[in-house]
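Only one protein chain is missing; all other protein chains are in place.
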Amino acid sequence: MANSRFEYVKQFERENFLLPQTHIVIRVDGKGFHKFSEHYHFDKPNDVRALNVMNTAARAMVLQFPDVLLAYGDSDEYLFLLRRSCDLFERREMKLVSTFASFMSVHYVMAWNAEFPEKPVESSRLPTFDARAVVYPNSQTVRDYFSWRQVDCHINNLYNTSFWNLILKAGMTGQQAEQALMGTLASDKNEILFKQCGVNYNNEPDMFKKGTVIVREYEAWTGEGEERELTTRQKQRAEKARRKAKVSIYHADIIKDEFWNVRPWLLE
Amino acid sequence: MANSRFEYVKQFERENFLLPQTHIVIRVDGKGFHKFSEHYHFDKPNDVRALNVMNTAARAMVLQFPDVLLAYGDSDEYLFLLRRSCDLFERREMKLVSTFASFMSVHYVMAWNAEFPEKPVESSRLPTFDARAVVYPNSQTVRDYFSWRQVDCHINNLYNTSFWNLILKAGMTGQQAEQALMGTLASDKNEILFKQCGVNYNNEPDMFKKGTVIVREYEAWTGEGEERELTTRQKQRAEKARRKAKVSIYHADIIKDEFWNVRPWLLE
Amino acid sequence: MANSRFEYVKQFERENFLLPQTHIVIRVDGKGFHKFSEHYHFDKPNDVRALNVMNTAARAMVLQFPDVLLAYGDSDEYLFLLRRSCDLFERREMKLVSTFASFMSVHYVMAWNAEFPEKPVESSRLPTFDARAVVYPNSQTVRDYFSWRQVDCHINNLYNTSFWNLILKAGMTGQQAEQALMGTLASDKNEILFKQCGVNYNNEPDMFKKGTVIVREYEAWTGEGEERELTTRQKQRAEKARRKAKVSIYHADIIKDEFWNVRPWLLE
Partner (left out) sequence: MANSRFEYVKQFERENFLLPQTHIVIRVDGKGFHKFSEHYHFDKPNDVRALNVMNTAARAMVLQFPDVLLAYGDSDEYLFLLRRSCDLFERREMKLVSTFASFMSVHYVMAWNAEFPEKPVESSRLPTFDARAVVYPNSQTVRDYFSWRQVDCHINNLYNTSFWNLILKAGMTGQQAEQALMGTLASDKNEILFKQCGVNYNNEPDMFKKGTVIVREYEAWTGEGEERELTTRQKQRAEKARRKAKVSIYHADIIKDEFWNVRPWLLE
């Protein structure tokens, strides 16, 4: 039976090949994680074990895709930075975002069930993620994107820490806490935390304040050179080096230069 | 701390809004399911329980997204037809494909673990899916797309059924079976199956030969009218009707007119 | 000398192939025609000869591109409707819009210099056009697009006719005329024109009120059938028929059904 009569329908497919020699960042975001966190009774303001599940899933992603050089996450979101000459799925946007969303979701389920054997995920409230890909043409814009997310992590965490401590330690209602924080600056929140709740924000865990960084660490980086000038054998060797590279987890500042300066391969 | 200095990085995001008033089909494909089927020892040529897992996951998708009117699947792939005036995620391509890939994967894990409690999915070999979205401007092209997949199902299944029966019933090696089928037409394969393996292909289960159709069935369809002319209240009523509609599973012919003629809402 | 070292730069090219089986409309818009009309002293509110230049240029476009079935224009803009199965430049968006902008501009220069030998176009104020392509998936949306432009033509012309007659016939200043028309409905403007300026809007030329329609007229239309089912010879015959078709100019209503009903080839 000939199928050729219908094959013309393939002409309707469209594909977006992400611009070569740009830095691809794939960002996954939890879908409806506010309700998810209520359903599974997350600790407030931060649930350490739930954050560990995110970090475990994200680490599995980095191990799965050697083209990922760096991941940064906080709350229910994670960014994955692909190396500039990455040719994964020929840089096809739909393949990249759907595959990352799929793997992240399944890794999350596995990590959750391992961390919380007493409350495995239920069909009625599943952890799922959407994903988007953004390309950045140069180092500065990549760094500013990661900086933006880390500043955002800080702003959100300071607010949430203040809000929940006013409730849990200062005995306020949600509405009162909201009122108390309205219009306050960062310094005001620090003071409110210290004076009204007895909490020194500086002593809060770095994972809450800075988020989590997962990075492919090379022992001896000598530079990859221009991808298109490598022989097939050199490419395979570079791929193997990426697979073998150690994957480390930090809760570090990625806004300042130092983090990037000692890891030149990230933005090469 | 002001985050505005970095916010400009959002300007680099690009979004593809799928053309209004076209039929969106989202197709999910299992990633590396050949190895997956070997790892979990699928029956050959068809593993009924594994197909049931796919169908259960796909049915959960139809229930989850009321904009899906029809799903068709076979092997490790499934197509989801969204209604023409669907505005899910504002028709944003990346949101649609990443969300469908994510939900399909997690539903599959849940369905698998329910079906195979003796061999739950393992971290070293996870079921994942990629997804793509294609838009079709009119009824004919939608129908031809679904016909293309059903013909493909038939061609593949006839081949696989012949191949595996030559091995399992006629005692051939894989190489011999491949040789025996080289250059054969459908009629030849039917005869080989009947004479050499004692199998009448017509008696094979419809799920293998035709794949699986999951459809939203309306009791009393009166037409939705032009979406943009509906009041908010009418839209909510239509949405509610979609949510309440019965979801049925068939192994039916979707190439001929009949299936579509009795369900005018599919291509309206 | 080998050029291959640099050829990789072609990989950066991106192309948007417009969705098959949709109606492509290419719209060209004069750039800075307000200043253009002042520079060349157009009559107000309508300069018949300048409109003729537009129409002559647009007619040359229709003759140049047999895939254009219909053109509609008013003021400094023109829409060109391509037949649904058109494969001009493989439906590549950039080719289409740049080519249409280029031809329209040069045809305009030629038509202008023929119409106004006493004031040929000058380098310091050239007539140029930009262009955009929009695809419409079905007949209704195409018709609504053309209706939108014709209604717009009417609204603008009624305002301009009132404004300029208040100045030229009722002796108002520009500011006074603007004031007099502020907040008026169509019926008010008709009355102002009649009572204060002695102008019966109904008697204004149709070219001003309705714009201009240029259409490829087929003597004996029998339907083209599905493009993809035509043989090469049938395609050539159809192409030849398009080239030979009479090209007519009207100032007709294209909002009502009649215009389209008697020309089924436009939306086939």
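Letters are used for the chains, namely A, B and C, taken in the order the chains are written, and counting of residues starts over at 1 for each.
Just so we're on the same page, contacts are C-beta pairs under 8 Å (C-beta built on N, C-alpha and C of every residue); 3 or more make two chains touch, one makes a residue touch a chain.
Quick caveat, the model's predicted, so the values are computed rather than measured.
S.K.: Considering the full assembly, with which of the depicted chains is the omitted chain in contact?
M.R.: So, spelled out: the chain left out of view touches A, B, C.
S.K.: Among C:S85, C:T141, C:N160 or C:Q196, which residue is in contact with the omitted chain in the full complex?
M.R.: Of the listed residues, the one touching the omitted chain is C:T141.
S.K.: Among C:S98, C:N160 or C:T184, exactly one should touch the missing chain; which is it?
M.R.: C:S98
S.K.: Which one touches the absent chain: C:H39, C:R132 or C:K235?
M.R.: Only one of C:H39, C:R132 or C:K235 touches the chain omitted from view, namely C:R132.
S.K.: Thinking of the whole complex, not just what is shown, which of C:E7, C:E118 or C:D257 touches the missing chain?
M.R.: C:E7
S.K.: Which positions on chain C touch the chain that was left off?
M.R.: 1, 3, 5-9, 12-14, 16, 28, 31, 60, 93-95, 97-107, 109-110, 121, 123, 126-136, 141, 144-145, 147-148, 151-152, 154-155, 186
S.K.: For review purposes, identify every residue of chain A that touches the missing chain, sorted by number.
M.R.: Per the touch rule, chain A residues meeting the hidden chain are 19-22, 135, 137-138, 141.
S.K.: If you put the missing chain back, which residues of chain B would it touch?
M.R.: Counting over the whole complex, chain B touches the hidden chain at residues 8, 11-12, 14, 17, 19-20, 228.
As a convention for this text, only the chains that are shown with their structure count from here on.
S.K.: Distance-wise, how many Å sit between the C-alpha centres of chain B and chain C, to the nearest whole number?
M.R.: That pair's centroid distance is 44 Å.
S.K.: In whole angstrom, how far does the Cα centroid of chain A sit from the Cα centroid of chain C?
M.R.: Spacing between the chain centres: roughly 50 Å.
S.K.: Between chain A and chain B, tell me the centre distance in angstrom, where each centre is the average of that chain's C-alpha atoms.
M.R.: One centre to the other, that is 30 Å.
S.K.: Residues of chain A that touch two or more other chains: which are they?
M.R.: Expected reply: 8, 12, 14.
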